[in-house]
Every structure is written in C-alpha cells, then in structure tokens.
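Excluded from the complex is one protein chain; the other protein chains are retained at their positions.
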Amino acid sequence: MFEMLNTILKNLFSGPVTRPYPAQRREPFASTRGQIKSVIENCIFCMRCQAACPANCIVVDRKEQTWSVDPYRCIVCGMCVEVCPTEAIIMNRHYRDPVKHREPIVKHQEGPIPKINPKAKGIN
Amino acid sequence: MLAGVKEITKDDLLEEVQKLAGENWRLISITGTDTGSGIDLIYHFDQELTLLNLRFQIDYGETIPSITPYYFCAFVPENELKDFLGVEVTNLPVDYQHLFIISELTPVKIPLLRKAAGDDAGEVKPE
Partner (left out) sequence: MIGKTVIPFGPQHAVFPEPFHWRLVMEEERVLDAIPGIGYMHRGIEQLATRMEFAKTLFLAERVCGICSFMHALAYAESLEKLMDVEVPPRAKYLRTIWAELARLQSHLLWIGLAADAFGFESLFMQAWRVREYVMDMVEFTEGGRVMTSSVTIGGVRRDLHEEAIEFLLENLDKLEVGFEEVYQVFTEDPLIKHRTVGVGILSKEDSIRLGAVGPTLRGSGVAQDMRMLGYAAYGELEFQPVVEDSCDSYARMVVRLKECFQSINLIRQAIKKLPDGDVLVKVRGKPEGEVVTRIEQPRGELLYYIKANGTKSLERFRIRTPTLSNLPPLMHMIKGACLADVPVITLSIDTCIACTER
C-alpha cells in the first residue's frame, strides 16, 4: 500500500520522460551515421566508393565528372567514407529529411579534376 | 577444415542417428550444399558444447530417410532441404509440400540448386 503511495507521489512530482517531439528535438550524437554528403570539389573520381558500396547505390562517372547516390538505396554503412582517399564523402549526423519524390542526388564537378595525392590521408 | 566430422553413408544414417539419440545428443540442424556433382548433407549434433557432424553425399533426385523417429524436430530442416535443394525425404510426419519457407509465388523453384541459378548467375545488382 505504502509502496503504491510512493510511486504515485514520485510520478506526481517528476516530469515526463518523453519529449514534446516536433517542438523539442534531441540532437543526434556526434558519432551517429545519419546520411552521406559529397564534397564534390575534393573528388578525384577514383571510383573506390562505387566499388566498396554494398548496396550499389553510388554511381561515379569520370567522363561527365558526376557523382550520384541513390539515398533510398543507401544503407548508411559508411564504407564509402572509409575508403575515400580525399575526404570527398563525409558522414553527416542528421538523418535524411522526408521527400515527396524519389530522386538520386547528382553532383556535378566544374573545371578540371583536382590533383590531390590520395596517399596524403594514409588510407589504402 | 571442419572439426568433428564423421563420414558415413546414406544407409548408415538411421543407425548412427539412433545411437546419438540414445546418448542424448541434441540435433542442431541439417545443412545441404549443392556441390555440382551431387548434394552434400551435414547433420550437426551437439552435446555439452561438443559439435559432431555426420556427413554423406547423395545424387540429385535421390531420396533420404527422415530421422524424425529419433528426432521429431528434424522435420524443420528436412522441410527446408525439400524447399531449397529439392531433396525428397521419405516418411515426413509434417510435410509442407515444398511450401515451408518459400511460397507458390517464389519466382525460382528450388532456389539453392546451381542449375536453378541459370546462366546469368553473375553478381546480382539489387533492384
């Protein structure tokens, strides 16, 4: 009986555990894998991300200088980020926003392909 | 290589299994593999964390006896064998008629057989 009273009092004087969601959002943790973002200026079109992607969602076209990802096929495993020698793909910690139409994200690079030494980062 | 393998023949199977059932071994599962020249069957058993594998090979289309008289639970992996590799099992107490896990709508019948994969069995690109 007193145990119950204890619980009732505790519940009366403590706030809710949940958050009023759309008004107040929890920041994702620093290491959360939310979505991949391309920094196309750094891209040297080495095709490593395309080869490493387990979901086959990345298509790199060296001739056209385009890099595209199908975000609805992407499983956000982070393999492309790991293999990228020039940090042209980065992991963003915020989840992808909902959209009305499914479209791949296509990035086009202007000008000549940058000469960045892939060994600079020490990967591969 | 695989540890704890005991090579047997199809005719010895029931005898061996009966012996294991008497010694209180637990049936883990039955694995079938299409080797290209036939089907390789492994019966996995466990006792106090020790693994024992009974292994034998059969030809395509050959039937195997069910071990359900000794291990009733074997009907699950045996139905799986029927579904995935087309191995016919005699005296099955619960027979799903090739529809245990796959359904009538599955595009490829007997999906784990090599010939079912067809000529285009390259690396798949998911749609």
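Residue numbering begins at 1 within each chain, and the chains themselves are lettered A and B in the order written.
Note that a residue touches a chain if its C-beta (ideal position, glycine included) is under 8 Å from a C-beta of that chain, and two chains touch if they have at least 3 such contacts.
All figures in this text were calculated on a predicted structure; none of them were measured in a lab.
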Worksheet entry | Those residues of chain A which, in the complete complex, touch the missing chain | 17, 28-29, 31-33, 54-55, 75-78, 82
Worksheet entry | Touching residues (missing chain, whole complex) on chain B | 1-3, 21, 24, 26-29, 31, 33-34, 42, 44, 46, 48-49, 51, 53, 71-73, 75-77, 84, 94, 99-103, 106, 108, 111-112, 117, 121-124
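Everything below uses one rule, namely that only the chains that are shown with their structure count from here on.
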Response to the item:
Averaging C-alpha coordinates per chain, one finds the centres of chain A and chain B separated by a number of Å equal to 42
